[in-house]
Structure formats: structure tokens, C-alpha cells
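Here the complex is missing a single protein chain, while all its other protein chains stay put.
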Amino acid sequence: MSLPTLDFSLILPELVVLITALLVLIADLLWPRAASRGREQAPAVLALAGLILAGLLTLLAGEWSGATLQGMLVADALARYLNLVVLLAAALGLLLSWSYLPHFSTQRSEYYALYLLAVAGMLFLGKSIELITLFVSLEILSIALYVLTGFHRGQLAGGEAALKYFLLGAFSSGFLLYGAALFYAATGATRLADIAAQNAGGFYMLAGLALFLVGLGFKLAVAPFHMWAPDAYQGAPTPVTAFMSVGTKAAALVALFRVVQAAGSVPVGVWATALAFLSLLTMTLGNLAALRQSSLKRMLAYSSIAHAGYLLVGVVAGTAAGFDAVLFYLFAYAFMNIGAFAIASLLERPGFYAVQDAGIHAADGLFGRRPWLAVAMAMFMLSLAGIPPLAGFFGKLYLFAAAVESGWAWLAVAGVLNSVISAYYYLRVVVGMFMAEPSASAHLRLPLPASATLAVALTALGTLLFGLLATPWFQGISR
Amino acid sequence: MTSADYLPILILILIAAPFAGIAILLPSVLGPKNPNRMKQEAIESGMIPFADARRRFPVQYYMVAVLFIIFDIEVIFLFPWAVSLNQLKIFGLIEMGVFLGILLIGYLYVWKKGAFEWE
Amino acid sequence: MPLLFAALALIALVGAAGVLLSRNPVYSALSLLLNFVAFAVMYVMLSAQFLGVVQIIVYAGAIVVLFLFVVMLIGGNLPALGRGRRAYVRAAGVILAALFLLALLFGLARPLPNGLAAVGAPDGGSVQALGLALYVDHIVPFELASILLLTAMLGGIVLARRYQAPPKD
Partner (left out) sequence: MDLTTFPLLSLILWLPVLGALALFLFADARSIRVTALVVTLLDFAASLLLLPRWTPDGSMHYQEVLAWAAGLDFRYHLGVDGISLWLVLLTTLLGPIVVLFSWRNVTENVRSFFFLLLIQQAGMLGVFLSLDLILFFIFWEFTLIPMYFLIGQWGSGRRVYAATKFFLYTMAGSALMLVVILLLYFQTGSFNWLTLKEAGLDRTLQFWGFLTFALAFAIKVPMFPFHTWLPDAHVEAPTAGSVILAGVLLKMGVYGFLRFCLPLFPQATAIFLPWIAGLAIVGILYGSLTALVQKDVKSLVAYSSIAHLGFVMLGVASMNEQGLSGAVLQSVNHGLSTGALFLMVGMIYDRRHTRLLAEFGGLWRQMPVYSALFMVVVMASVGLPGLNGFVGEFTILLGAFRVNPLWAALGTLGVILAAWYLLAAVRGLLHGPLDNPANQHLADLDRREVLVLAPLVLLFFLIGLFPALFFDKITPAVELLLRDVGPVIGR
């Protein structure tokens, strides 16, 4: 009976995040109730430190050569880049919640603990190459996000959003499990490597993959399964929405890519056409719905759905270059999307009992009051629309290049046309900021919290420079 | 544990079920039925019930139920561990130590946050 | 054996139908209990004894109790669900269910893939076999499970506590 020796260095960043989460809880227990001044922000500082440490470990920890932990978790280049984008999104989201949380909640250490557990779930999901591990990490991340979505207890919309997200999330986990069971039925193995080796064709494999796509489709808020997303994104506190919209997509996409690669026996044309149709539907629905939104946050939610459609184009391409483009786009998307949500959070009027969402016209006349904030928001909007030389354009360029290369030119055309549609509602915000007088509903949280301003500055810098500089690092990541 | 070993359980069920069934069905079949308002009311040890019995439960009950499930599952994991500890030796101990440690922190946290107190 | 399986399957179906159709939520919880017990016996028949016992303890014991608590929490006399405002939703539901059934039958009619592990190995599902598999081959999901339970615990705490607005600092 040989007891396995486990090489924990493979999952060091994840362990750091987990230990920080536990430390946040323990700190909350041990810290004397008499609130000293530092008491409020202690969990946030601890959480941020944990994230940064994990990020450094991911960056500096040599070459991730694809060694696996018992065939369950793999540490390859793909997982490394996923770690980076998730930790980036988490750190930026945390900066936002630093000043956003005190407005409506006293349960700070629980918030940061759940936040870190969600991050850990995403990191494990990105690394899992075995069906059970994949499912458990997906559940960790989902449960943590269900609770975070409903964290603003005073606001009814938060509760409603959390319930919707929970019900549909649990439903999708059911699909996922059923898919995994069918995979096991078809191949008798749960490790993706063995499933790929079996190369068993047949109905069970196809049905299993279909159900898996449905399950992950829910998590990615892909078109027919996106009903929960706008309400959940709008009801959740804005920092959680910002983090959730990037982190969940990144982790779910990597899981989708690994499963699709493992289900090699299912002819590529089959799942690729299905995904292509889903991608087209998501893009169009997301953009068209975003056109007539009155709340800025809900508009960003629909735009986030549309971007899930663009990301799927890279997966549909099916090539390694395709998924490199997806990873590149995820980083660009993290910068521009979290930046946009950061400014949306600054335009909100967070209260104890009701968060008054920033309307589309909340940003009117912003150029007059805070020129640099308006310039940053304009950059995020134009980058989301895919205008060069910002990061969004390069992301879309590589995605559509991968699509055209693998014969999906029509999908690239659809993507490009969708970008034009999306330009309209992104411009509407820019128009308001630069060319309109401040409207009655315009509100800006003054004085601007330092942490939020830092987040906006970082994301603005990222949106401007990432597209131009980062291309060489995104070659040959996903084999 | 072949299916034959389950014979005693089967026999147990076959005896218990009819016994309970008869006890419930017989009176309702044979007994006189002339219900009046007084008899229909819930028994409040003689007191006149002033509200419907099914009022909303305080949330503590729900907390207890959820925590019961979580710790119940934790215990379930212990069964196979205990049975196969002789092969797992020290490795199994560390493994379960980590598992229980994490849940211990959770338990302490829940305790400190007063989920068990009954106000 | 197949006769016993058919009977159990029937009981399970009756239980499931009971959950959906019964007016009173308490009755539906009890019929769910019946469903779980039927499955437990099926697991035992497939010689997954540990799983059968776990099914009884966790599902039948804890989760049905939780259902009852929740039903009580919301108040027992839950009004029957209002008629769906949109009639076509009901029709769509029926059609989709029929389609799903067809797909299932189509799937089952096909030859079973040969990769299926030998089902019903006598002590395949016994506690010892499971113990070794769980604590040696599947350590990672096992430890992740503890994190999952911790998250669930935290989630329960956060959502169940009465909401005090933060002091106006």
C-alpha cells in the first residue's frame, strides 16, 4: 500500500490564498472585541497581502512544466496565466471593496474570507484536470459568490439576486454532475487524461460533453443560460460584480477548454458548431439588450455577457493560438471591465438600506468635475468597444484572427459587427460625460476614496499599455 | 454482505409496517365519525388556541439544521477513515488532521459568532 | 433481483411524483423521504453499502429535516402555488419534458459503452474499499471538500444573522 508523496509546491499560490482566508477568520476571532482603529481594515490588508504574495509566487515560481498532483491538479502555463488574471481581478476588486464595504456592512472579515475562498475556488478550478476536483472547486467558488452576491443585506435586490444566482447555479451544477457521470459511464475514468486516452466515442461521450457545456454555459452566462446574470450583477455589491464578472469567466473558460480538449473523440466540428452558435447568440443578445438599459451597472452586466460571447470565439477556434487569444483577451477584459465597474461604484450612492444604482446619465458632466476620472472612463468604454490602440482592440484582433485562421470567418464578421453595435451604448456614456451638462441624478462619492482611485489608475494604465506591450508573452501558452 | 444477509432487515420491515398500518387505519375505519368544531381544534392542554399552530419559526432553527448537516457530513467522512486507518498510518492521520482542522476553525467561528446561542 | 429493482424503481417514481403533486409542502417532504429510502435500498443492491447508509443518514436524516425546518420557517400553510400567469409556460414545460424523455430513451436504447467498470463486485462499495480510494487516490477532492464545507458554514452564518446597519461613523 504505497502512500503517495504530495508535491505541495505545485499548488503554493492556492495554499497561500487559503491560509490567508483562514487567517482572516482567526484574526477576527482573536482580535479583542474592543474595536481599535485598525480593526476595521485589518481583514482587508491581510487579504490584499495574501493575494499579492500568491501573485508573486505565481510570477516568480519558475517554469510551470505541467507536473500534476496525483493527476488531479496540474501546474502548466495555462494554469499559471489563469492564476495571474484571477489574482489581478481579485486584487483590483479588493481595492474597490476597501472603501465600498464600510457603507453597508459590519461583517467585514466574513466578506474577505468568502472573497478569498472564491478566489481559491477559481484557482483550483483552473488547475483541476479531474472531474470530481473540477466539480468541488466549482462549487466552492459558486457558493462563496452566491453569498457575496447577497451580501448587502439591507438591499432587497441583493437578496433577490443571490437567490436567482443560487437557484440557477445549483441547477447548472446538477447538469455538470450529470455530464461528469456520463463521461465516467463512457470511459470508466474521471481523470481527463485517461478520458482523452480512452478516446471512446459514442452517444454517452457526446451527451456528457453537451451537459458539461450547459453546466459551464450557466457559469459563463452564455446566451440561453444568462438569465440570472443581469440581476445577479446588478444586485451584488459592485466590487463583487467586478471581480465575479472576470474571475468566474476566466476559470470556467479554462475548465471548458480542458474538458473540450479531453473529449477529443467527439468530432471537433460538433461541439465547435454548437459553441459557435452559442457565442453568436450571446454576443448579439448581450449587445442588443445593453442598448436600452437605464442603469449603468445593468448595462455593464449585459456588456459583460456580450464579452463572454467574444471569449467563446477563441474557444470555438479550437486551436492553441485560439486559447492564447482568449487568455490575452481575459487580461484586457479584466483591466477595462473592472475599471468601468470601479467608476460605476464611485457614481453610486451606497446607503445602508438601498444602493441607488448609477443611471446611464449619472456620469453626465463628469468631465467638468473630475476630468481625469472622465478620461479613464472614456478609455474603458472605447476599449470595451474595441477601438485601437487600446487593449480591447488587440484582444479582439487576436480572437478574430484565431477564428479566421480556423475557418470561422463568419463568426469573426459577427463579432466585428457586434462591436459596432456595442460602440453605440458605450458612446452614450462617453457622450454624457464630455458633452452633456451634469444631470440631477449625477452623484459622485466625494472625497474620492484612495483605494478606488488607485484601482481606477491601475486599470486605466493597463487598458492603455497592455494592448501594445503584452503580446509577446502570450504565445504558445495552451498546448 | 451478500443480499441474503439483508433478509433479517426485510423481515423486520415486513412485521413493523403492517403493525403500524393497522394501528392507524383500524380506528379511522371502525371508529364513529361525528366531528364538531371543538374536536377539530388543536389540543393546547385545555387552553383555547388563540392562533394557528404553524407560526413562523425563528431563524435559529434553520441555523441548527444547516450546521447539523455540515457536521453530519464531516462525521460521515470519519467512518471510512477509521476503518482503513491501519493501512493509512501516519499519512491518514495528517490528512484527517487537516480536514478536521479547517472545520474546527469553522466551528470556532460559528461558535464565536453566536449561532448556537438561543436568545 | 430484476423484480425487486422494478418495485424499488416504482416506489422511487411514486415518491418523486408525490413531491411535485402534493398540495401540502409537508407531504411533499415526506414523499421525498420515501424517494430517498428507495434509492438507498437500490444502492445497497448494487453493493455500494456505504453509500446506501450515507444516503439514509445524510439525505433521509438531515436534508429532509432541513426541508421541514425551512417549510416551518416560511410557515406551514404555504398557499398552493398560484396558477402560472403565462399558459404557454406550462405547455412548453410539458413539451421539453417529453423531448428530454425521448432523448433519454434514445440514449438507453444504444449499446452500453464497453468501458463500464464491473458493477456489483461484492465488496466494491464497502467501507474499507471506499476508505482506501478516498484517502489515497482522491486526497485532493477530499481536502477541497473541507474547504467547501467551511464556505457553506460561513455562508450560512452570514446570511442567517440579523442585519444591523453599521454605526454611522
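In this document, chain identifiers A, B and C correspond to the written order of the chains, with residue numbering beginning at 1 in each.
As a convention for this text, a residue touches a chain if its C-beta (ideal position, glycine included) is under 8 Å from a C-beta of that chain, and two chains touch if they have at least 3 such contacts.
The model shown is predicted, which means the values in this text are computed figures rather than measured ones.
Novice: Wait, the hidden chain, what does it touch out of the ones we have here?
Specialist: A
Novice: Out of A:F183, A:F243, A:F380 or A:F393, which residue would touch the omitted chain in the full complex?
Specialist: A:F393
Novice: For the full complex, which residue in A:L192, A:A229 or A:L382 touches the chain that was left out?
Specialist: A:L382
Novice: Which of these touches the unseen chain: A:S9, A:N199, A:T273 or A:Q475?
Specialist: A:Q475
Novice: Using the touch rule from the top, list residues of chain A that touch the missing partner.
Specialist: 321, 324, 367, 371, 382, 387-389, 393, 397-398, 400-401, 404-405, 409, 412-413, 416-417, 419-420, 423-424, 427, 431, 434-436, 471-472, 474-475
Rule of thumb we're sticking to: only the chains that are shown with their structure count from here on.
Novice: If every chain is a node and every touching pair an edge, decide which shape results: line, ring, star, complete or other.
Specialist: Complete.
Novice: How many angstrom lie between the centres of chain B and chain C, each centre taken as the mean Cα position?
Specialist: 16
Novice: Give me the residues of chain A that touch two or more other chains.
Specialist: 1, 3, 25
Novice: Provide the list of chain C residues touching at least two other chains, using ranges where the numbers run on.
Specialist: 132, 136, 139, 145, 147, 150, 152, 154, 157, 161
Novice: For chain B, which residues count as touching chain C in their complex?
Specialist: So the residues of chain B touching chain C come out as 1-3, 6, 52-57, 59, 61-70, 72-74, 76-77, 79-81, 83-84, 87-88, 92, 95-96, 98-100, 102-103, 105-107, 109-110, 113, 115.
Novice: Across the complex, what residues on chain A touch chain B?
Specialist: Touching chain B: residues 1, 3, 22, 25-26, 28-29 of chain A.
Novice: Under the definition above, what is the set of chain C residues touching chain B in their complex?
Specialist: Its residues touching chain B are 1, 44-45, 47, 49-50, 54, 57-58, 61-63, 65-66, 69-70, 72-77, 122-123, 126-128, 130-132, 134-136, 139, 142-143, 145-147, 149-150, 152-154, 156-157, 160-162.
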